[in-house]
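Taken from a larger complex, these chains appear in their original positions, while the remainder are omitted.
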Amino acid sequence: MQFDLSLEALKTYLPLRTEPADFDSFWAQTLTETRKFDLNACFTPVACGLKLLDVFDVTFCGYGGQPIKGWFLLPRDRNGQLPCVVEYIGYGGGRGKPLDWLLWSNAGYAHFVMDTRGQGSSWQVGDTPDLEPEGSNPQFPGFMTRGILRPETYYYRRLITDAVRAVEAARANPLVDKNRVAVLGNSQGGGVSLAAAGLIPDLSAVLCDVPFLCHYRRATEITDANPYNEISQYCRNHRDKIETVFHTLSYFDGLNFAVRANAPALFSSGLMDEICPPSTVFAAYNYYAGEKQIEVWPYNHHEGGSTFQNIERMKMLSRLWQ
Amino acid sequence: MQFDLSLEALKTYLPLRTEPADFDSFWAQTLTETRKFDLNACFTPVACGLKLLDVFDVTFCGYGGQPIKGWFLLPRDRNGQLPCVVEYIGYGGGRGKPLDWLLWSNAGYAHFVMDTRGQGSSWQVGDTPDLEPEGSNPQFPGFMTRGILRPETYYYRRLITDAVRAVEAARANPLVDKNRVAVLGNSQGGGVSLAAAGLIPDLSAVLCDVPFLCHYRRATEITDANPYNEISQYCRNHRDKIETVFHTLSYFDGLNFAVRANAPALFSSGLMDEICPPSTVFAAYNYYAGEKQIEVWPYNHHEGGSTFQNIERMKMLSRLWQ
Amino acid sequence: MQFDLSLEALKTYLPLRTEPADFDSFWAQTLTETRKFDLNACFTPVACGLKLLDVFDVTFCGYGGQPIKGWFLLPRDRNGQLPCVVEYIGYGGGRGKPLDWLLWSNAGYAHFVMDTRGQGSSWQVGDTPDLEPEGSNPQFPGFMTRGILRPETYYYRRLITDAVRAVEAARANPLVDKNRVAVLGNSQGGGVSLAAAGLIPDLSAVLCDVPFLCHYRRATEITDANPYNEISQYCRNHRDKIETVFHTLSYFDGLNFAVRANAPALFSSGLMDEICPPSTVFAAYNYYAGEKQIEVWPYNHHEGGSTFQNIERMKMLSRLWQ
Amino acid sequence: MQFDLSLEALKTYLPLRTEPADFDSFWAQTLTETRKFDLNACFTPVACGLKLLDVFDVTFCGYGGQPIKGWFLLPRDRNGQLPCVVEYIGYGGGRGKPLDWLLWSNAGYAHFVMDTRGQGSSWQVGDTPDLEPEGSNPQFPGFMTRGILRPETYYYRRLITDAVRAVEAARANPLVDKNRVAVLGNSQGGGVSLAAAGLIPDLSAVLCDVPFLCHYRRATEITDANPYNEISQYCRNHRDKIETVFHTLSYFDGLNFAVRANAPALFSSGLMDEICPPSTVFAAYNYYAGEKQIEVWPYNHHEGGSTFQNIERMKMLSRLWQ
């Protein structure tokens, strides 16, 4: 069912955007602090039976210098430095196994997959714990309200910082062409890509599909689906903390990253998506400051275009990196 | 529907119990380490419009010396020291507000309510964060798999230690008669009560209703209901860590606390309870080493006896403390 | 999900109100007839282990002189007459046990809890049967369509009359200060409070939370949730009696009581409440003729403000009765 | 899913039967009392566009002399007195319209359809209210717990008495051959047929399909489906009245009627029937004292054999009444 705004309305939907005055300094300071820790990106070869690829187990220091895992895959048969796709993962999933990540190396690129701290037990397994700082708060099960009472303690401060560092780690690998790095992801991975695009000035592209982490207030009002619903549930119980919650979230809203981004972008949205409703995606898309394009899938839910979208992504990267 | 064993079979159900060799030393060491931190129990009076009670906001140092919140309520009109009921809360809930806790003080006792670290956003709100130690692991949303790969990092190590310290904090209050302290709770609160009864040698009573945290392996095999299902989901994804998970859980299984307990106990079970299935409750009850009694509610689910059970509890305490 | 009108629209929502010409005479005659029977309010002390309270089992004659049960609780330690809170219960529940009703006596007031005729088997148990008069009709399971084909035989005629008599019974108790009586309830209890406020001219306050029994036609059109859905189901089958049904209901609509009420009122509404949708609550609130205030809980369903709302209620009564 | 006993086990399933000592006198007295009221069966012709049938609106005096509605249909083109099928209706339904009842008159018989007191708002509409006697009790929505605390006030006492009187009313019609009257029904109609067969000594046949009202205790333990679940819900809340409830039900259990019946019987059961589980049906069937036969539908739920079963019923009546 197409339960959200009509496609007509979506195309021009520009809701009020709430941006805290210190948005930029918050992020500048966050990144500065983390960059005080050595990046320390290690790439250890692993044997996993894939004859056409070289695969590496990755560790690098993310937020607060904490070790973040990942995979790095690239064609065994290659010439010179390769463009690199940095991928972020959907909510609840972790880096899984190398077998789970064959597309982008088969397309001829280097592929850097970042594990998601704390996540990776709901579907694809993860290997990176999340260490909450002191000063955090009780939370609704999941990651959406972890530390949500202060921007400083909020989970996504750590995850987005990891994401920025992941690009730096990819660029630190001598097999990668530093000037040709794109970020990419579905759902949470799409939302994190968008954040990365707002924080990193020189990306080749951002491919964010059915992105999560956008326009939180509306999302929590129009859908009961998880994971936005974790925020609703928190507010349902902590009735006196609703404004605090949305103040924190304003530091992590895709709309605020979108206006700062400049890389060419490919978005997508399913018009029946109850998890990341189309109006939250279009809000980010319509605010997006760079060159942009959006694939609309009228009969799709959160799966969006799936393989059909991957084909569009491949075309775009091939166009950019030919 | 009565989906579990028949009442006949339940009454004699004594499944194999898995106890790690170092169970006692694990707990001895855990408590010793925490007791190195000052208990530091503070009771600050709060005004909340309750004319018949004195109410105190409590803070004490629990596991690792971390501050744990609570409420302490007792009749305003009283003579001398009072027996005290220490209460632990069901899964997902926190200490809420003093208004939520009127029964035991109205019954004439002191009432110490311990907040549950990290929880308190799913129904009744909480005020105590949980600080995970380094060395933890990714987790399925919720608290059941927080740090589950090692007994040292498991969430319930911290919570049960808090529970033991809560009894000490209650006893530290001069208005309380140290020799007349009972522990009590429903569901998770019941499971934690049972653990406390296995770790504290001199309780007056343990009232554990529809207790959770018992006989994990069977629970995860016969019910799909949360919160046991969080463990099943973790195992569903981390297919290679199942034995590690159940090894950790053996340090936290109500069956192993039951064989060590000695206080008179009142259990209860709903024969249609899919959340804490009756066979998991009876397994703990049948192993319970002290004097004991169980109320069986044939047509009840996890709500068990509710007010009918409270009436039984009041009778028992009144008998013990007359 | 906020599925109803926006908060903006709710604030000024004044739908067409359908009031039968003989509304006042219908109720005047109903009360006159019932008052021909002796009120015969009996208060019998009961022992239930509550040390701080005096508790009485109540019987009084309600509609048609039929015996209605209740509880009466007040502080054991008291001085002179006390203000009294008369409470009506939510749909499906009965008076339960005295343990279930500790708040208002602990706040220092007398507390009169009226049992709900016929109800009290769906959650909290009741002790009062409902005797249907001759001339009633087949009905959809539940109480919403009991006798619905004529205002004279409709269930809520009896229940609301009981509610008016309950206030009279409370006032008949010499421990109660007749000039300081408030009515209060959630959901059905809120709807009945509102009706009482429209029929009793000298109440101190009406505290009606997430009130039911308001704006039936819209309710049956915008929600599938019970209990409004019982009416929809009846109309679904008795296709030829829809107008008869809504004619009967117009004698029992909170909107029509609201315009007649004068006591200071505290309402509340959950913006995600599918059971008593916010537009049905605001319709009553906006029509309410007395001094008024409403608490809006944006992320709450039918539970509304719960303890947070109780705190607001305590503040209001404390202000009124200081 | 075949969730109940295997077909092998069903065939010999003879559970303990609980029969109160005064079962026979209870029913003898009940019928005697009702027979003090005139039967007063009226048959008023109605025009409803059915060209092949004569249709009559029926009223007769059932339990307590209360007026019970029905339909009487028979072939317009007929010779002499006809055998008659008396039909009872499934739970929640009423007599509906004449159009709803074409089968048995088209098969060449007279057809007497008894309305179900109080019911007839959940699917097919009814026209007969149920008047509860004084001394009844609060009830869970529906008819299963109406007056359940005493056999004298229980709803099914009234309904079964109506059923006996319906046979008498049918026989009072001069168009009917008194010696060839069968009773028939599905689900509740089947259970009532069985009761009628246990109370009326000279029926031609009883055709009871997927009968309800049999072996209550087991039914409430093995299924969560309504309407047996209404009893479970009542017991879930009225935790102190469970034995009272089942004592009352023992006067209304199909097993106790089955051992008293003598008419040739055709039963049926769906092996996947969660509403009237096969073991409750087979318990009645296995105890049935007359000549008997059962159709088993292995892949059917509560719909049983439907038209396929009607074909079997037609064959049986045709054999008996040729």
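Should a chain be cited, it is by its letter among A, B, C and D, assigned in written order, with residues numbered from 1 in that chain.
In this text, contacts are C-beta pairs under 8 Å (C-beta built on N, C-alpha and C of every residue); 3 or more make two chains touch, one makes a residue touch a chain.
These numbers were taken from a predicted model, which means no experiment stands behind them.
Trainee: Given 4 chains in view, how many copies does the entire assembly contain?
Mentor: 6
Rule of thumb we're sticking to: only the chains that are shown with their structure count from here on.
Trainee: Can you check which chain pair, C-D or A-C, has more C-beta pairs in contact?
Mentor: Between the chain pairs C-D and A-C, C-D carries more contacts.
Trainee: CA centre of chain C versus CA centre of chain D: separation in Å?
Mentor: 39
Trainee: Averaged over CA atoms, how far is the centre of chain A from the centre of chain C? Could you give it in whole Å?
Mentor: The computed centroid separation for chain A versus chain C comes out at 50 Å.
Trainee: Any chance you could list the residues of chain A touching two or more other chains?
Mentor: Counting only residues that touch two or more other chains, chain A contributes 233.
Trainee: Please categorise the chain-chain contact pattern as a line, ring, star, complete graph or other.
Mentor: other
Trainee: Where do chains touch, given as pairs?
Mentor: Once each pair is checked, the touching ones are A-B, A-C, B-C, B-D, C-D.
Trainee: What residues on chain C touch chain B, complex-wise?
Mentor: 48-53, 75, 77, 96-97, 99-100, 102-103, 105-108, 124, 307-308, 310-311, 314-315, 318
Trainee: Which positions of chain D touch chain C when the two form their complex?
Mentor: 92, 94, 117-132, 134-143, 145, 233-234, 237-238
Trainee: Going by the contact rule at the top, pick out the chain C residues touching chain A in the complex.
Mentor: The touching residues are 1-2, 272, 297-301, 305, 308.
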